[in-house]
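Have a look at the structure below before the remarks.
The complex appears here without one of its protein chains, the remainder shown in place.
Presenting chain A:
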């Protein structure tokens, strides 16, 4: 395949693509080789050193060579040829990722190219499961993402997703296969709020809610992982395996933590865990002034009732 590919963008002008670093030769329409001509690029005359007879020769092209080229007959200034040159690269192997943040409703796949090609690319994605192709509803461009609905649940057959990217200079593709539950990754919890507990400077109350994108918390309950630290200490304190209160408790989570005084919380990192997988995102830093004495909390997680709290206080931390 020659590095120079021809595309006809519209009836009168056409577009030609050239691979970065290659040489480009343009013919002045039907003019003889030795005819007298003038070439312009984006309205500027091109120096005759670039001509080989009536042909235009561009060496080792780069992005600056992209533009509109015109060729005029020497004496009459009749336009004999015009084209738009687009310099670019063939697509590299695309990056493809699939994730289910609303299991068991479905999953989405998103993709991007590791480096720009500078010319238009076309993406084609196929999703196969149990030898059947599944519909992948594309988001509106420029979002490189599409959504697939689960038709079956609890399948041992793997999903196979192939993404092919094509442009005028080449094509590349990438395939991933995965089990249904391997891509489950819930969004972080929502409305996370940290408040001091009145009349108890050594306690902090943290509340949160299930991610709204999680469709069926009753059948697919989430586990939450919370960590906190006083700013003066680098060590995170972990409170994990938190479940929301018993079934009748609705979607709100609440944890009362023992904490130090005059802490300025660095950040609260909330990870929403499901039996197998976790998703992680930092949240914005809640502001509150809490004492600096270090406390650790251990909690037993009975997956049914709200976990009881056992508080172990250690006074050896110097005041902040």
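In this text, contacts are C-beta pairs under 8 Å (C-beta built on N, C-alpha and C of every residue); 3 or more make two chains touch, one makes a residue touch a chain; residues count from 1.
What we mean here is this: contacts and distances are computed from a predicted model.
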{"item": "Per UniProt record, name of the chain withheld from view [\"RNA polymerase III subunit G\", \"Lysosomal dipeptide transporter MFSD1\", \"Cardiotrophin-like cytokine factor 1\" or \"tRNA-splicing endonuclease subunit Sen2\"]", "value": "\"Cardiotrophin-like cytokine factor 1\""}
{"item": "Contact residue for the chain not shown (choose from A:158, A:202 or A:227)", "value": "A:158"}
{"item": "Residue among A:150, A:214 or A:228 that touches the chain left out of view", "value": "A:150"}
{"item": "Hidden-chain contact residue, picked from the options A:29, A:67 or A:221", "value": "A:221"}
{"item": "Chain A residues that touch the omitted chain in the full complex", "value": "104, 149-158, 177, 181, 218-221, 246-248, 275-276, 303-304"}
